[in-house]
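Note sheet for the following structure.
Take a look at chain A:
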Amino acid sequence: MSIFQQLTNRDQVFDFLAPEVSPVDVRHGPILYLEDVSVSFDGFKAINNLNLTIDDGELRCIIGPNGAGKTTMMDIITGKTRPDTGSVWFGSRHNLLTKSEPDIASLGIGRKFQKPTVFEALTVFENLELAMAADKRVFPTLTAIMKPEYRDRIDEVVQMIGLKDLRGAPAGILSHGQKQWLEIGMLLMQRPRLLLVDEPVAGMTEQEMERTAELLTSLAGKQSVVVVEHDMGFVRSIARKVTVLHQGSVLAEGTMDQVSNDPEVIKVYLGEEA
Partner candidate 1 sequence: MSLKKHVKLGLSALALSISFNSVAAEDPIKVGILHSLSGTMAISESTLKDTMLMLIEKQNEAGGVLGRQLEPVVVDPASNWPLFAEKARELLAKEEVDVIFGNWTSVSRKSVLPVVEELNGLLFYPVQYEGEESSENVFYTGAAPNQQAIPAVDYLMNDIGVERWVLAGTDYVYPRTTNKILETYLKDKGVAADDIMINYTPFGHSNWQAIVSDIKKFGSAGKKTAVVSTINGDANVPFYRELGNQGIDAADIPVVAFSVGEQELSGIDTGPLVGHLAAWNYFMSVDNDANYDFIDAWVEYTGNEDAVTNDPMEAHYIGFNMYIEAVKKAGTADVDAVKDAIIGVSVPNLTGGYATMMPNHHITKPVLIGEIQDNGQFSVVWETPSTVAGDAWSDFLPGSKDLISDWRKPLFCGNFNVVSGTCGGKALAE
Partner candidate 2 sequence: MWLTRPLRERSTQLFLGVLFAALIVVTALHLLMPQDSALYVSSYTVTLLGKYLCYALLAVAVDLVWGYLGILSLGHGAFFALGGYAMGMYLMRQIGDRGVYGDPLLPDFMVFLNWDALPWYWQGFDMAWFAFIMVLLAPGLLALVFGFLAFRSRVTGVYLSIITQALTFALMLAFFRNEMGFGGNNGLTDFKDLLGFDLRTDATRLGLFLATGIALAIGYVVCRGIVTSKLGRVSVACRDAEARTRFLGYRVERVQLFVFVVSAMLAGVAGALYVPQVGIINPSEFSPLFSIEIVVWVALGGRATLYGAVIGAILVNYGKTVFTGIMPDAWLFALGGLFVLVTVFLPKGIAGLLFDRKKTKEEPDTPAQEATA
């Protein structure tokens, strides 16, 4: 490694600059914990006294009609939106309300957007490369080198998300479903403790859906997964525990059968579908 790099690669010169990522402490209690969270836009209460806990390794589905506050909830967890009141804890050590998006991300919370957002100007490979867990500060990133083991990991994921032949193509040309997959792939590269997945199967074919379902279920256990989805069929296929959001707060919680028999839920939500 050249002298210049020695200098620019600052964390090796000054070790105190090295990132301090204290591990997520889940020894006692849940991995994600929201209490009495409220937020309103111009008077409209998007989230209203929301209480939610996700256990370590759990796979949780969140359903609810439009405007129930699903996406806003994710915004709050990932630090994009600051709630007016309430507290949000990641493990028992990290108060997420004091952290910025990058911090939260590097703590190990990955997010997939409702509308798939990938870097269209970059290739599939590069998208994954950027997502890869690594020192993400400026100078290390400038001097970063593609090590073989990194490539192996990326190839592995490319394989997993079935975009092997497209690894060199710009992400812009991918189909909607493929973008969904790529984004999920980017989540995997991050190696997060907690995945927030917003409508993963929108615009996917049946087979794609199944593979997504497999993937998510296989992740659960190692990582905690929170899925927001409209597609009841899909939810049924993966759900163990389901939370119903309505008007910014939890309406019901339980297994799919429990909630789908809950009169309240039927009234406000399933009722509409039936």
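Regarding candidate selection, all candidates are chains of the complex that A comes from, given by their letters.
We adopt the following convention: a residue touches a chain if its C-beta (ideal position, glycine included) is under 8 Å from a C-beta of that chain, and two chains touch if they have at least 3 such contacts; residues count from 1.
Quick caveat, the model's predicted, so the values are computed rather than measured.
Student: Once the contact definition is applied, which of 1 or 2 turns out to touch chain A in the complex?
Tutor: Looking at which candidate touches chain A, I get 2.
Student: Write out the stretch or stretches of chain A touching candidate 2 in their complex.
Tutor: Contact set of chain A toward candidate 2: 2, 4-5, 78, 80, 100-102, 105-106, 110-111, 113, 117-123, 125-126, 129-131, 136-138, 141-146, 148, 151, 168, 170, 186, 190.
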